[in-house]
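One structure is given here, and the rest of the page talks about it.
Every protein chain but one is kept in place in this view of the complex.
This part shows subunit A:
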Amino acid sequence: MAGRTNLRTIPGFRALTLLCLFVLYAPLIVVTVYSFNASASITNWEGLSLRWYWDVFTGPDSGKFKTAAANSFLIAVSAATISTTIATLAATGMIRTGRFRARTLSFGLISLPLMVPEIVTAVATLIFFNAIALERGLLSILIAHVVFCIPFAYLPISARMQGIGPAYEEAALDLYATKRQTFTRILLPLMAPGIVSGYLLAFIVSLDDFIITNFVKGAGVETLPTAIFGAVKRGIQPNIMAISTLLLGLSILLVTLSWLVSRSDTTK
């Protein structure tokens, strides 16, 4: 194309690209491959086996992992549901009520958790829960997760909503629909791809959060990431690789789903 430089002609482009890809993906590939290793060693390859996957579900640590996984999914589902609901209402309020004075401020407040270092949020949340004497456990984890999931759910929802002009709602009102019918029958279906996308994103973010969870979880309550961390502290076992691979697969699945949904345009 005239006036544009072809990236491939820049010296070192290929090498740099390969290096970046290698740094990003080589560890994931190693973990995935070695999760299928038949050996108890994490470095020697002794043939293909599902042994460690079997171990995750039936081995000596399986009880711990199952409880942690159940906690993680319970929290992820709840946090995603609550934060997506809040984010949907927030997006409706922010985008459908025209300009109001605190609009920029509100948007800043909603997206603040994206900017604040997670460790700061973790420490602050822990201190706050102590101050109000909230018992640490599943509830404290859930509250903390809802808070940091909101911006992740809000962004795809508000992006979707901004793309929906006010004319659809005006047309519905013009055709005798009440405000509630307009919201449920027109706005919500049009927003659905954004909402699903936001939900999946919130779910994933909650599912693999470690820092904040570790601070607010309290003794004895584990989620999958904290359980994995606990296991790794006693030495890396091949079953950790199997769990990581399972989580990786789930993440890829959900992110792909989120992308497919947000891409599906109902105006087609």
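In the analysis below, a residue touches a chain if its C-beta (ideal position, glycine included) is under 8 Å from a C-beta of that chain, and two chains touch if they have at least 3 such contacts; residues count from 1.
Note that contacts and distances are computed from a predicted model.
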| item | value |
| --- | --- |
| Undepicted complex member, UniProt protein name, chosen from "Phenylalanine--tRNA ligase alpha subunit", "Pyridine nucleotide-disulphide oxidoreductase", "Spermidine/putrescine import ATP-binding protein PotA" or "Ferredoxin-NADP reductase" | "Spermidine/putrescine import ATP-binding protein PotA" |
| Options A:Ile186, A:Leu200 or A:Val261, residue touching the unrepresented chain | A:Ile186 |
| Among A:Leu7, A:Ile132 or A:Ala167, the residue in touch with the chain that has been omitted | A:Ala167 |
| Full-complex contact with the absent chain, from A:Leu175, A:Ile236 or A:Ile252 | A:Leu175 |
| Absent-chain interface as seen on subunit A, which is shown | 165, 167-168, 170-178, 181, 186, 189-190, 266-268 |
